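Every protein chain but one is kept in place in this view of the complex.
On to chain A.
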Amino acid sequence: MRILLVEDDADLGPAIARALRAEHFAVDLATDGIDGAHLGETELFDAAVLDLGLPGKDGVTVLGEWRRAGRTMPVLILTAREAWSDKVAGFKAGADDYMVKPFRVEELVMRLRALVRRAAGHAAARVTCGPLAFETQTGQFELDGMPLKLTAFEWRVLSALMLRKEAVIERLDLLERVYEGDADVDSNSLEVIVGRLRRKIGATMIETVRGRGYRLTASVAA
C-alpha cells in the first residue's frame, strides 16, 4: 500500500511518514500543495493523506484538481481546521475521511487501511482467499489461522494482491504500489519478493500471468 502524504510541517510530515512506514506502508511525502497536486495526478497511490493549510496551493484546491483529473484514490484530510464547516467543505471537495490534529497515529493507520479496503470494494474488515486471511484493521495476515510474518515489501505486495484477489494486477501497477517514488527499483526485485512470498504461503496461490502481471487466487490451491 502506497500512501501520498501532503504535509508542510517539517517535523510532523517526517514523523507521520516514519509511523506509517513502521506499519509497512510505502509513503511519498510532498511538502507543499504544488508538489502534492502534481504527485497525486501523475503517480499511483492507494490513498492520500492531505493537509489543508498548505503553501503553494490549498488542500481543498489540490483535492479538487485530483478529482477533476479523474484520480479516485481515497483521500483522508488531516488538518488543524476542526470546524464542521471545514469538514463539510472537505467532503464536498471529494474527501473520504477527515481527521483533526492532533491525532492518534493508530487511528490514522486504521482509517487508512479501512479506506483502502473499502476503495477496493470490500465491505468487511476481514478479507479471505483460500487459506489466507487479511485482517485489514490490524494489517495482519493469517495462513490457516496462524499469523504470518512478513517484511514491509512482502506485506505491500501481498496486500495489493489480496485486495484485488482473483484479478490480474499489472506488473507496473504493482511496482507503483510497492515502491516509494524515490526508491531505487531493481526490475528484478519484484520477482524476488514474489518468490519469497510463494515460499511463505505456498507456490500456487500467486499466479504469474505472462506479459501482464500477477494474480492471487484460491482456485488452484483448492
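In this text, contacts are C-beta pairs under 8 Å (C-beta built on N, C-alpha and C of every residue); 3 or more make two chains touch, one makes a residue touch a chain; residues count from 1.
Rule of thumb we're sticking to: contacts and distances are computed from a predicted model.
Peer 1: Using the UniProt record as the reference, specify the protein name of the hidden chain from among "ABC transporter ATP-binding protein", "Multisubunit sodium/proton antiporter MrpB subunit", "histidine kinase" or "Carbamoyl phosphate synthase large chain".
Peer 2: "histidine kinase"
Peer 1: Of A:Asp97, A:Glu154 or A:Glu176, which one is in contact with the hidden chain?
Peer 2: Result: among the candidates, A:Asp97 touches the missing chain.
Peer 1: Pick from A:Ala80, A:Ala167, A:Val185 or A:Ala203: which residue touches the chain that isn't shown?
Peer 2: A:Ala80
Peer 1: Identify the residue among A:Val88, A:Val192 or A:Val209 that touches the chain left out of the display.
Peer 2: Residue touching the absent chain, from the options given: A:Val88.
Peer 1: Mind pulling the chain A residues that touch the left-out chain?
Peer 2: Spelled out for chain A, the touching residues are 9, 11-12, 15-16, 19, 53, 80, 82-85, 87-88, 91-92, 95-98, 101-106, 110-111, 114, 118, 125.
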